[in-house]
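One structure is given here, and the rest of the page talks about it.
Every protein chain but one is kept in place in this view of the complex.
Then we have chain A:
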Amino acid sequence: MVALAQVRPPQPVASASTGAHIQIHRVSHHFDLKDGPLPVLDEVELDVAPGEFVALLGPSGCGKSTLLRLVAGLEPAAAGELLQDGRPILSPDPSRIVVFQDPTLYPWRTVRDNVALGLQARGVLRREAHRVEQALALVGLGEFAGVHPHQLSGGMAQRVALARALVNDPALLVLDEPLGKLDSLTRLAMQSELVSLWQRSGFSVLLVTHDVEEALFMAQRVIVFSERPARIKAELTVDLAYPRHRGSPRLAELRHQALGLLGLDATW
């Protein structure tokens, strides 16, 4: 592991107390294929401070998304330990919400009912129904509560997925390339929106992306992974205040560094 930038304590954000503290300790994982096990994660060691925004960057198919599934509790790790606020992560929990690359809205539910899903699943919908409207307003879709998903554009659908996550007041937001399928303009707009949501709410964020600029523009810390099996190759601290500017020379410098780590700096 090459520690390029000096590891600084992450900058605390507003109301950081609600963010989860995630500890990933020597986690390895493999898939059981016909020809034997396929290693995907190799002794990953990562600590996400409460309220911190961490991006995981790596070549496609390297195992970043697998790490997210482990953090979400959707699968148990083959080896190692995952902790949330000191307690082991054993199963999915509404305090850690995943937003997938596909919005995966339920087409048979209206936007409002999709957002209400988490509250309904936990049986608190009646008591906390107002949170649904709040979450929709937060992502700017209050007017579309009664619409079915097939009537939404890609960007709107992804914002509904975000509202569906936020309505649960998560301590950790797990974002699995949430902007990967959006057109570039929507993508830029949503990057800023996500950052401002995070600053207002104070949850911790784990963002998987293979877009270098996206990772550097949004996160406080960028973890660069190697090819599969994923190992942490380097860690870049983005010491820039929010709101950031895409043209900042410091970002360009970090991008050069990140691309170099990924072996893509020849054309830079």
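We take it that a residue touches a chain if its C-beta (ideal position, glycine included) is under 8 Å from a C-beta of that chain, and two chains touch if they have at least 3 such contacts; residues count from 1.
What we mean here is this: contacts and distances are computed from a predicted model.
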{"item": "Listed names \"Succinate dehydrogenase/fumarate reductase iron-sulfur subunit\", \"Molybdopterin synthase catalytic subunit\", \"NitT/TauT family transport system permease protein\" or \"Sodium/proline symporter\", matching UniProt entry of the absent chain", "value": "\"NitT/TauT family transport system permease protein\""}
{"item": "Omitted-chain contact residue, chosen from A:V44, A:L82 or A:V98", "value": "A:V98"}
{"item": "In chain A, positions touching the absent partner", "value": "72-74, 92-94, 96-98, 100, 102, 104, 106-109, 117-118, 120-122, 140-141, 143-144, 147-148, 150-156, 159, 164, 168, 183, 185-186, 189-190"}
